[in-house]
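Now for chain A:
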Amino acid sequence: MNIIGLYNYWIVVLLMMIGFYIVIAHENLIKKLVGLSIFQTSVFFFYISMGKISGATAPILDEKWQLYSNPLPHVLILTAIVVGIATTALGLSLVVRIQEAYGSIEESEIQVQDTHDELENHLEAYGPGPNFAILNQDLNK
Partner candidate 1 sequence: MQLSPELMLLMTILVPALAVIGILATSHSPNLREGITLTASVILIYLVSSLYSIIKGGGTVILLSPDLFPGSALNFEIEPLGMIFSLVASYLWLVTTVYSIGYMRGHHEKNQTRFYACFAIAISSVMGIAYAGNLFTLFIFYEVLTLSTYPLVTHAGTEKAKHGGRVYLGILLTTSILFLLLAVIGTWYTAGTLDFKPGGVFDKSTSHVITGTLLVLFIFGIGKAAIMPFHRWLPAAMVAPTPVSALLHAVAVVKAGVFTVLKVCMYIFGLDLLKVLPTTDILLYLAAATVIIASLVAMRQDNLKARLAYSTISQLGYITIGALLATEAGILGGAMHIGMHAFGKITLFFCAGAIMVASHKTEISQMRGLGRQMPITMIAFFIGSLSIIGLPPAGGTWSKWYLIIGAVDSEKWLIMIVLMMSSLLNIAYLLPIPIRAFLVSDESEQKGEVTIKEAPVLSLLALSVTAFGCIVLFFYPQPLFELASAFLEAAGTHYGG
Partner candidate 2 sequence: MIYHYPVLQVIIPLLGAPLCLFIRVPRLVGFFAVLVSSLSFLISCGLRQQVHLYGTIVYELGGWAAPWGIEYRIDQLNSYLLLLVSGISTIVLIAAQTSIKKELPENRHIFFYTSYLLCLTGLLGILATGDAFNVFVFLEISALSSYTMIALGTDRRALTASYQYLVMGTIGATFIIIGVGLMYMMTGTLNMYDLAQRLPEVYKSKTVLCAFGFFIVGVCLKLALFPLHLWLPNAYAFAPSIATAFLAATSTKVAVYLLIRYIFSVFGIDFVTTSLPLHDIFLVLGLIGIFATSISAIYQRNIKRIFAYSSVAQIGYMILGLAIGTELGLTATLLHLFNHALMKGTLFLAIGAVVYRIGSSQLNHFAGLGKKMPLTMAAIVAGGLSLIGVPLTVGFVSKWYLIVALLDKGWWPVAVLVLISSLLAVIYVWRVIEWIYFSQPRIILDDVREAPMSQLIPIWLLVLANLYFGVDTRLTVGVSKLAAQSLFGVTP
């Protein structure tokens, strides 16, 4: 009984973790955002699951029904979905700008370019010094 009662939550955890994994393991900025939205959606499952009561119906009050699922998690998740889409929209517009500025949306390629920027700042400021070699090495890696 114990196992079956919690089975649903475990699947949700699995989904959450897949999303979370995409966010932290992948380098493509778009894919990260997809991961993020999967992660968030899975959290929504979790909320909605806890609001469910076996044998109950949607919380639209009517005289025919006695048992309703809990409306509060629904409300919360409505809000959370909105927040999610807001984040996604903003994130996407950032990705678009990054693509324009760097010509790439892969984290590692962007990092290389950033290191290059650092290097230029450094050269301009101090001339080639001991740190220069280190930075250069980073760049060539």
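On the choice of candidates, all candidates are chains of the complex that A comes from, given by their letters.
By our rule, a contact is a pair of C-beta atoms (placed from the backbone, for glycine too) under 8 Å apart; a residue touches a chain by one contact, two chains touch by 3 or more; residues count from 1.
This one's a predicted model, so the numbers in the text were calculated from it and none came from an experiment.
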Of 1 or 2, the one touching chain A somewhere in this complex: 2
In the complex, chain A residues that touch candidate 2: 16, 20, 23, 29, 32, 36, 39-40, 43, 46-47, 50, 72-73, 76, 79-80, 83, 86-87, 90-91, 94-95, 97-98, 101-102, 110, 114, 117, 121-122, 124-126
